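One structure, pasted below without further comment.
The complex appears here minus one protein chain, its other protein chains still in place.
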Amino acid sequence: MGDQYRDTGWIGITLTLTILAFIYYNIRRASGGKDLFIRRISGLNALDEAVGRAAEMGRPVLMVPGLSGLTAQTMQALNIFTYVTRIAARFANPILLCCPDAAVYTVGQEIIRDVYQSEGLADRYDPDSVRFISDRQFAFAAGVSGLILREQAAATFFMGDFYAESLIFAETANGVGAIQVASSTEATQTPFFIAACDYVLIGDEFYAASAYLTRQPVLTGSLVGQDWSKLLVIFMLILGTILTTFEQRGMTDTEWKEGKWQTIEGGPRWKTFEDTTVSRWFNPSPEKIKIDRPKEEAPAAPAEAGQ
Amino acid sequence: MKNPATFAEKLQTCPKWALYLLLITVTSLPLWVPLNVPNKPKQDAMDFYEAIWKIPEGKTVLIASDWTKSTRGESEGSFSALVRILMRRNLKFAVYSTGDPQAPEVARNVVAKVNRERRAAGEREYKRFEDWLSLPFFANSEGTTGGIGNNIRAILGNAKDAAEGQAPASVLNSPVLKDVQKVQDLGLLVNVTASKTADIIVERLYGKVPLAFMVTGVMVPETSNYYASGQIKGLVGGLKGVYDLEQLMQYGINWQGPDGKTMVKSDRNGEVPGFAVDKKFLIGNGTMYYPALHGAVTLLILAVVVGNIGMFLGRKGGK
Amino acid sequence: MIPFAQIRTDFWTDLPGSSSANLKIIVGLLVGIGVIFALLRMSTQFRRPLIVGSTFIAGLYYILLWLWPKPIDRDPGEVATNPVEGLGFWLEDANPAVSQVRNIIAAFLIGLGVYSLLRIHVGKIAKQQKDWGFSLVLLVSMFGMAGVGFADWASRQGPEGAKLDNQANWGAINYVQDFLFDGLLQQMDAAMFSLIAFYILSAAYRAFRARSVEATILLGTAMILMLSLLGGISYLSDQAIEKMGGTDPNAFINNFRLTELAGWIQNSVQVASIRGLQFGIGIGLLALALRLWLSLEKMGNA
Partner (left out) sequence: MDRYTLIKTGFGVLATIGLYSVLYKENKFYRFWEHVFLGLASGFTLLVLWTDTLNPNWYKPMMGAAAEGADPAKPAYWAYIFLLPLGLMGYFVFSNRHNWISRIPIGIMLGLFSAEQISVWFNRYGSQIGDSLRPIVPTTWDSLTKPATQGLTPERIAEVNSQVYLSQAITNIVYIVTLLSVVSYFLFSFEIKSKFMVRFTTVGRWLLMIGFGAIFGSTVMMRFSLLIDRMYFIWIEFLKQGVLGQ
């Protein structure tokens, strides 16, 4: 059997697969026409308001999909921005999408044009409204804040992976009196958004957003699946806490080493967390198996091209 | 609110430029008159210091140096402190980076600086390729880190480094990596980082080699998760961490200094000697910047307090 | 020694610089371009399956690497003893190469980024719009940096390159590169980064008001943490409290020392709450990853 399945290593795989199963099952369920409840997420009701106000002022809506390259977080941010863009398009409101990465720029162009076309407003679509600024963190920060100041953005949306630059954007936008809706998947940046922005999506709300906005079966279903998974985690936490509470007391004369029970040389000792069942679940210690295989005559040829 | 009328409003509407000017002043002045601030090292820093001090003789330390000038304020302090301790312990080390193409060069400069210090203090200088290796930058952090876990020699094998005035040779021939066949052969892997490489390293190397991190202040909360869950042996966080470490280098832990006094006590650590009895040798960035940090943070606290007082007075006035 | 002694070649690998290798490369390129032309002619109904399929297969590698039995106790240079192990070996070996594919494709896309910049700034210059001068500055410094940087890089290749680690051996080009990169670019990075300090001050002054319960909690915790950072203050206050506790090192009051308090908040409440947050984010990411891998959601739907 494979290395990753020995001792308690399989638990991790099982857990991940279970969660994936939950999500997939609920997506199917929802696609099957079952409509599912989603609680109110305050920050999101602000989207329309923000864009609306920008329209009144006739000043642009500025969007930043985080600092990462083409990652899932960035895609999620772009998903939310398509919603924003759609409203802006209807209000005939200028938009600016600032990309930190060429691949993101490519996807951005594709998506934004799609939005205008699907709204039948292809004539309002301006390729320059999606811009590649720079993929160097602080050059990007300088460029974007320059844009915010010069274009006098009326509404700004910062969503995705934000790092140190978050506060530069937020304060600059605040300086020109823009409404700001923000969200960072980096827990370390959320407090700064909370301090400086009008509306903030905290943590998971960012992933829930597109489901909340569109109510598409796939997304709502997946959201329900995520909740099941969280309940599973909660259950594990409660069960595990109880287990440790009862196991981690008193002395022991055997300990779990290299995948089997062994008596401790030098007599019994006081139990620690390492002696509990849950500790073994999460820290597998597979026993050392020696397997001797024939060697190649010539030195090993390095990896094959990833095709 | 245009032209603030009442005192309460004045308190709440101090112009930004005035705040900024104050900030520049309080951060500049202390640099001209350095002084020694009393301090109490944090546990994670002590564990870090002990972890390095407990590395078996002759083991090699691998340093993932993922910082550049943009976080010089904190990272250079951490890195030079680390190098000072390793050199004091006569441990061989190799520096590589997956965080930023510039990291290796910045690291080289720091090592050179510490070497100059040692020359001045009349100690043995570290020879490139003999005592330490400057490995290149590897793009794709995930791939490289994972690779180091699976087969370290294959990953580092392509790299070259040159002793002073010699032609570059494969680093595998260097005494530094002589006894390192698997990643398990390393004494410790220290990540001096200002980026996500910390996560990547824990995900791919935890359990294969003891880890210790030196991170920027902003990363302390996230990385203390790893410290709390015992995935990393020790943690030096931000300027405070650097200052802690520099103090430990001075006073050790549970250790009687030359003056017979034990400055730092801890019941969670064993006795770890300090060094650098000569203070001049030890004026690192931490000791240099810490007073200015006091100025800045105090200003911040005052600003918040004043703002709130203003608000409350304003409310009273409103009633 | 014979240079290529240790190379075993097969269909996928060839002798470096050999004509057959170059031929294969050229043919491969032509085939690739041929594929593109084929795509242009391909009928519409195959488009989606093609995109979905390529996405799925690309992802399948990592899923296999994760689930396929990993070889036990593998040492460098060993040969697999059975097919299952064989695939396991192959997956492990391919990892370094596959993990580069994303970067390489992304690198090829940079042309689009440059196109975007040129589109905007050349346009400005051509139309002599407001600030066209600055656009010129941008383009000049861009191509300047790229050109000089490349020349510098080229001069550092080969066995002589290591010499240039020492400033004494620098030529003009190395100086210019050092000036542009080390003198300007990196300094501006640091400058922009440090701007945040100012913004923190103004943001805290403006927004940190005890208006609501939540705001007050946030404010209070931040204050305690900031105070505990001040070695001076925490040291003195701890001294004071230890005096209250008297000689007994286990005095209960010692738990309320500023450093203890800050540490306690960080290690219990903060770690816990952030972990709670992270679990949510992690599961959200997992769900999104699944949807993207199986192309369950259309790109950019909302």
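Lettered A, B and C in written order, each chain numbered from 1.
In the analysis below, contacts are C-beta pairs under 8 Å (C-beta built on N, C-alpha and C of every residue); 3 or more make two chains touch, one makes a residue touch a chain.
None of the values given here were measured: they were computed from a predicted structure.
Colleague: From the list C:21, C:84 or C:173, which touches the chain that is not on show?
Modeller: Answering carefully, the residue with contact to the hidden chain is C:21.
Colleague: Quick one: which of A:27, A:50 or A:75 touches the chain that's been left out?
Modeller: If we include the chain that is not displayed, A:75 is the one touching it.
Colleague: Hey, which chain B residues sit against the chain that's not shown?
Modeller: 16-17, 20, 23-24, 27-28, 31-32, 70-74, 101, 137, 139-140, 142, 157-158, 160, 167, 169-170, 172-173, 199, 202-204, 206, 216-218, 220-221, 225, 228-231, 237-240, 265, 267, 285, 288-289, 292-293, 296-297, 300
Colleague: Since one chain has been left out of the picture, which residues of chain A touch it in the full complex?
Modeller: Per the touch rule, chain A residues meeting the hidden chain are 12-13, 15-16, 20, 36-39, 41, 70-72, 75, 103, 106-107, 109-110, 113, 127, 133-136, 138-140, 142-143, 145-146, 149-150, 164, 187-188, 190-192, 194-195, 202-205, 208, 211-212, 220, 223-224, 226-227, 230-231, 233-234, 236-238, 240-241, 243-245, 248-250, 269-273, 276, 278-279, 281-283, 299, 301-302, 304-305, 307.
Note that only the chains that are shown with their structure count from here on.
Colleague: By mean C-alpha position, what chain is farthest away from chain C?
Modeller: So the chain farthest away from chain C turns out to be B.
Colleague: Go ahead and note the Å separation of the Cα centroids belonging to chain A and chain B.
Modeller: 28
Colleague: What is the distance in Å between the mean C-alpha positions of chain A and chain C?
Modeller: Centre-to-centre distance between chain A and chain C: 15 Å.
Colleague: Using the average of all C-alpha atoms in each chain as its centre, how far is it in Å between chain B and chain C?
Modeller: The computed centroid separation for chain B versus chain C comes out at 21 Å.
Colleague: Do you know which chain B residues sit against two or more other chains?
Modeller: 70, 154, 221-222
Colleague: What residues in chain A touch two or more of the other chains?
Modeller: Counting only residues that touch two or more other chains, chain A contributes 137-138, 164, 187, 302.
Colleague: In their shared complex, at which residues does chain A touch chain C?
Modeller: Touching chain C: residues 1-6, 13, 16, 19-20, 23-24, 27, 69-70, 72-73, 75-76, 78-83, 86, 99, 101-103, 105-107, 110-111, 114-115, 127-128, 130-132, 135-139, 141-142, 164, 167-168, 170-171, 174, 185, 187, 191-192, 194-196, 202-204, 206-210, 213-214, 216, 218-219, 222-223, 225-226, 229-230, 233, 288-291, 293-296, 298-306 of chain A.
Colleague: Tell me, which parts of chain B touch chain A in their complex?
Modeller: 70, 154, 207, 218-219, 221-222
Colleague: For chain A, which residues are in contact with chain B within the complex?
Modeller: 137-138, 164, 187-188, 283, 302
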